[in-house]
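Here the complex is missing a single protein chain, while all its other protein chains stay put.
Each chain carries a letter (A and B) given by its place in the written order, and its residues are counted from 1.
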Amino acid sequence: MSDTVLKIENLVAGYVKGMPILNDVNLTLKKGTIVVIIGPNGAGKSTLIKAIAGIVPITSGSVTLGSKNITGLAPHTMTKEKISYVPQSDNIFRMLSIRENLELVLRASTEDTTSRLDELFEQFPILAEKQKQKGGSLSGGQRQLLAVAMALSTRPEIILMDEPSAGLSPKATQEVLELVRNITKTGVSVLLVEQNVKQALRLADHCYILAEGRNQLDGPAAELLNDPVVGEIYLGGKRIVAS
Amino acid sequence: MIQGLLDGILFGSILSLGAIGLTMIMHTLRFANFSHAELLSLGAYVALVFDKVFSVVSPTLDNTIGSLSLTLSLVLAFPLALIITGLSAMLIDKFIFKRIREKGEELSMVFASFGVALIIRNLIGLIFGLKTQLFSDDIVMAVIISLDPLIMVKPDQIMVLGVTLVIMLILHLILTRTTFGFALRAVAENPSLAEVSGIKLSNIVALTWLIGGSLAAAAGIFYGLTNHVNPIVGKDLVLPIFAATIVGGIGSIYGAVLGGFIVGIAGNMALLILPSGYSPAVPFLIIMCVLLIRPNGLFGEGRE
Partner (left out) sequence: METLIGIISYSVFFATIASILAIAVLGLNLQWGNTGLFNGGVAAFFGAGAYATILLGGTPQPDHWGGLELFYPFALIGGALFSGLLATVVGLLTLKLRHDYLAITTFGVAVAFESFVRNTNSLTGGALGLRGFERPLEGLINDPFIYNISFFIFVIFLLILIFKFLEKLISSPFGRLLRAIRQDETAAESLGKNPAKVRLTSFVVGSVIMGLAGGLYASFYAYISPQDVVPTLTFQIWAMLIVGGAGNNRGAIAGAFIIWAAWTFSGWILTSVAPVEAQLYTGTIQYILIGIIIVGMLLWKPQGLLQEKLLVSQSSKDQ
């Protein structure tokens, strides 16, 4: 139950070669847990997720899935590796209907589309109700719901999420984060970036703090929730460079 | 004037077929492809070759069908020409345009496309000769629909319009009923999201060239059937087809269709006022109007 599903070691990555955003980052994700990455703006949190997803080029270091090296994988092969990625914004196709969005993602899956769709619609009745509507006509919260549904549709083992609560009302945020909690009950592991620190720490099992492209601190979320060092890092005070 | 309208609709349907492929490539690769129109010539000439080959191999194929100037051998040559032209478009991208865009400058692709257009057009001229040809040497009688005002239509024109509409219907069904169609629309809207959703971009790009090239070949053959075949067909149609994409909005297939008809009809209507020598300039005037009034065209998204 506690094996490592994803291991990131000594990762150096950035959009432009020679100007890395991430400098020697390490992270471990254990099965069925929620790991949250927090840190000040510009810390490289999103970049880390994107580097795992293969969107941002990796200069050195490794990303290991179980026992398989997936460093710098092609983004379109993520689903095959049982990884799903939910971007922060523009994470659904506005010009396609809800149903078409889901059918599109399910192209990569070997499962029967219709029955999988039925299951998903049972899990997300709001999406079922509006399935013929175009993605662009949905509210912010509904779009996020669709994005998560799309991520779940291919039955991933790992979900990467970039600020799932961004732009959402407190209620919608609550719903999304509860959804994330429920996902892990089925053995899916979640790695997410969040700006909403308190809520993230309450939700997660483990937490990594990133600043200036490096690890600063990590530990069980419950402990960090009460640790004053966390606040200091955010306010620009104490800097711990993890070995 | 109704004659002008009818001719404009016919010409417009040909432009529409040509514009669909162009608008898709312009949107997905951000690349104004000046060699796209040459695919129309290529398609027409490939069809010409196979038309002759088939009718030599089996002379019965050489008979025209009904009152059309269409022969059975041309009907057989049609799908072949489409596939060959589509594949050529795909290969040209793979070996030339793709390499150039991997080096970084998108505009260099535009310039390369000028070079590719020169090569295709003049190779055709070199191989097939510079003279104008027709698919069939039979004289086709136009049907008089009305005497006053005088309206005449060739059976070929009706057939071409009909087949064009069928082709567009098929394309529409693909776009709205198949997951491949969803993938095309997804890539058009948001390529990076499409990628992380499991779509291999290079496949979609290749298929876009294949489809665009095939449609262009169809347009070229239809133009050849209702007008003529010669090496400068592509050169003459470059600007009207671009105008169609701009009118419709770059990236919108339905816009390209509508744009094609608008440019075709407007071009013919303009002949009522302007001397015919000025007709090459009409698409340019249309482009200027669109840029003045509504730069993104009818359905364009204005993705910078």
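Here, contacts are C-beta pairs under 8 Å (C-beta built on N, C-alpha and C of every residue); 3 or more make two chains touch, one makes a residue touch a chain.
Since the structure is predicted, the reported quantities are computational estimates derived from the model, not experimental observations.
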item: Left-out chain, listing which of the shown chains it touches; value: B
item: Contact residue for the chain not shown (choose from B:Met1, B:Val56 or B:Leu130); value: B:Leu130
item: Contact with the hidden chain (one of B:Val187, B:Val247 or B:Ile287); value: B:Ile287
item: Among B:Ala32, B:Ala47, B:Val196 or B:Ala270, the residue in touch with the chain that has been omitted; value: B:Ala32
item: Sites on chain B contacted by the missing partner chain, in the whole complex; value: 26, 30-32, 34, 96, 99-100, 103-108, 110-112, 114-119, 121-123, 125-126, 130, 235, 238-239, 242-243, 246, 275, 277-281, 283-285, 287-288, 291-292, 295, 304
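The working rule: only the chains that are shown with their structure count from here on.
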item: Chain B residues touching chain A - in the complex, by the definition given at the top; value: 179, 182-183, 185-186, 189-190, 192-201
item: Contact set on chain A toward chain B in their complex; value: 53, 55, 74-76, 78-79, 85, 87, 90-96, 100, 103-108, 150, 154
